[in-house]
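Apart from one protein chain that is not included, each protein chain of the complex appears where it belongs.
The block that comes next holds chain A.
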């Protein structure tokens, strides 16, 4: 596997790994790791680093919804234009064009269900190209970014074995 791909995999496993440990894991020198990461960031392969949060554990309200959107397009307006407009809202945490019965799948986050409802009805539905919205509030999150929220990470192996 080429070094950059290897670095990506190591960072996807744990983006907080420091340069020295990334160097040890990949066999690159620290300066090579720094240069490769700078490249990956510069060319836009790495777009950012985020924490995966279990909001249940945070002592404040947090709500999330998956919103299905149908849109209508015309000569001047394509999916790209509509998506740009929608993506600008800070409430939208992710936005995908999908195959199937609707066009966009949009994940919306806010501090309450009420705020999300208002956001969808006041900001999203009025967008001229949007013809229909269906909002699914998230009731429970079991897995996020590859991490199980109730994952049991106890090591039940024998502590020493041949």
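Some notes on this structure:
Operating definition for what follows: contacts are C-beta pairs under 8 Å (C-beta built on N, C-alpha and C of every residue); 3 or more make two chains touch, one makes a residue touch a chain; residues count from 1.
Here is the rule we use: contacts and distances are computed from a predicted model.
The listed choices are "Cobalt transporter subunit CbtB", "Proteasome subunit alpha", "Nitrite/nitrate reduction protein" or "Aminotransferase"; the UniProt protein name belonging to the chain that is not shown reads "Aminotransferase".
Although one chain is not drawn, the whole complex shows that of A:43, A:122 or A:155 it is A:155 that touches it. Here one chain is not drawn; of A:13, A:35, A:73 or A:87, the residue touching it is A:13. Per the touch definition above, the residue from A:21, A:34, A:68 or A:81 contacting the chain not shown is A:21.
Chain A meets the missing chain through residues 1, 6, 9-10, 13-14, 17, 21, 23-27, 155, 157-162.
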